[in-house]
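Here's the structure we're looking at; comments come further down.
Moving on, here comes chain A:
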Amino acid sequence: MSGTSAWHAFTALLRRDLVLAFRRRTEMFQPLIFLLVVVSLFPLGVGPSPQLLASIAPGVIWIAALLATVLSLDTLFRSDFEDGTLEQFVVSGHPLTAIAFAKILAHWMVAGVPLVLMTPLLSLWMNLSVDGMVVMLVTLVLGTPVLSLVGSIGGALTVSLKRGGQLLSLLVFPLYVPLLIVATNAVSAAVAGLPYTGQLGLMVAGLIAALTLAPFATAAALKLSLE
Partner candidate 1 sequence: MNPIMKFIHLMGSPPWFYQFSGRLIPWLWGLFVVLAACGLYLGLVKAPPDYLQGESARIMYIHVPSAWMSMMIYALMAVMGFVGLVWHVRIAEILAISSAPIGALFTAVALASGSLWGRPTWGTYWVWDARLTSELVLLFLYLGVIGLYSAFDEPRKAARAASLLALVGLVNLPIIHYSVTWWNTLHQGSSIGASGSSIHPSMLWPLLIMALATKFYYAANLLSRARIRLIEQDQRKNWVRELLQEGTA
Partner candidate 2 sequence: MSHTPFILAAYGVATLLLLWGALAPVLRARKLKSEIRARLERTGD
């Protein structure tokens, strides 16, 4: 009984969030434009040498992805918190974890998936080889959900603060360190022609761990913020 009600709340909320995001398209595109601008600054800053760009490409694209995600995380729960919707969710009696999970999934579909779709263009700019690009795509497919999942904990903790945005990056970036290390290493290994399945395996493990743990932490943080 409660299982079906949780599922119902989950799908309803997911649909609502996607519709809302689609209505605010310009807002949705801002982190993506930010991503493009940040990556395009690197050739200007370090010089256009193709070898140099290719060697720093995995790190640059991944760091730009982290920055773009954190930029969109601040708005993840904010509007629902400010207009009281979040409180209604809690009062409604649906499990908060399911609600948090729906919000996270919507965030990934709105912020994470477009980021993955940008990879070919970014790889082209950064002179990444085709092998590198393919692995970059795979790491982003596996890694962007983790960014949304882990980041949502920070978003939920800072939602009741007036200026949570700057703090959010301080809270979340250290938690992203392992992901950044493993993902960029997989891409670099692929470019160098070395095996990279081990790194991808670690990323799958990380994704599963984040999927099972993060929604609970986010729900706890939301409850705390609403106290």
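On the choice of candidates, all candidates are chains of the complex that A comes from, given by their letters.
Rule of thumb we're sticking to: a contact is a pair of C-beta atoms (placed from the backbone, for glycine too) under 8 Å apart; a residue touches a chain by one contact, two chains touch by 3 or more; residues count from 1.
Bear in mind that the values here come from a model prediction, so they are computed numbers and not experimental data.
Enquirer: Candidates 1 or 2: which touches chain A in this complex?
Expert: By the stated definition of touch, the match is candidate 1.
Enquirer: So in the complex, the part of chain A that touches candidate 1 is made up of which residues?
Expert: For chain A paired with candidate 1, touching residues are 153-154, 157-158, 160-161, 163-164, 167, 170-171, 173-175, 177-178, 181-182, 185, 206, 213, 217, 220-221, 224-225, 227.
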